Every structure is written in C-alpha cells, then in structure tokens.
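One chain of protein is taken out of this complex; the other chains stay put.
Up next is chain A:
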Amino acid sequence: MAKYLLLKHYRGAPEAVNCEPMDQWTPEEISAHVKYMQDFAARLEETGEFVDAQALAPEGTFVRYDGEGRPPVTDGPFAETKDLIAGWMVIDVDSYERAVELAGELSAAPGAGGKPIHEWLELRPFLRHEPAVTE
C-alpha cells in the first residue's frame, strides 16, 4: 500500500532503445501505442492499483512573482525539449517490486515497427503524510 508516480519524462535519461520520434511512426503504430497505454490503465483499474493518470501538453510556461501589486512574470515557452514531461500515472501497490514490474510493463509500449520502445520511466514513491507509529 504505497503510492508511486510513474513519470514519463525526458530529462537527461538515456534514450529509449526504440527511439524513433512518434511523428515518424505509421498511424497504426500510433494507435497500437495508445491502445497499449489504455489497456494498461484499464488492467490496473481492474486490480485496484490505479489512482490517476494524465497526459501533459509538451509546452509549459515559467511563472515568477514580480513584487507587490505587479502581475507575475511569465517566460517561455521554450523549444528546449530535454526536460519534456509527457505525462504521468499514479499507482497504489503492495510493494516496490510490484511498482518496478508495472513500470517495466508500461515501458514496453509498442513503438515504431510495433516493437517495444523501451523508454525510461522514472519511478518515485509518494511521501506519506502520517509518520509510522514506532518511536
């Protein structure tokens, strides 16, 4: 019973094995990829391990406080894609091993040529709010 964030991002991680950009795939390959992700989420809903998942738009805006009575400063969007966050999924599982297993499964989504993309997913445990009882 621990929650983990599966983060699909591309920030200094090694490249996926099957790393051809999505816009070079065939429409069928894209459909197969999307279906894999949907089926994966549906399966986790079945097992009672699904919490939430969202896709994110590739472009973000940086926002900063600019002093009393002034509107926040915005900057970007930036064309730089090396810290692109594509989306995330939150799971609630019994063990770290199970979380790794599921992340591995998600990383096997089919890409170009129908082969698994082997993309890197970051797996991050949630910090719980309540401390454990033992003192």
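We take it that a residue touches a chain if its C-beta (ideal position, glycine included) is under 8 Å from a C-beta of that chain, and two chains touch if they have at least 3 such contacts; residues count from 1.
We take it that contacts and distances are computed from a predicted model.
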Per UniProt, the name of the complex member that is left out, chosen from "Xanthine dehydrogenase family protein subunit M", "Periplasmic hydrogenase large subunit", "Heterodisulfide reductase subunit C" or "RNA polymerase sigma factor (Sigma-70 family)": "RNA polymerase sigma factor (Sigma-70 family)"
Option from A:Ala16, A:Met37 or A:Val51 whose C-beta touches the chain left out: A:Val51
Positions on chain A where the hidden chain makes contact: 1, 3, 45-52, 92-94, 125, 127-135
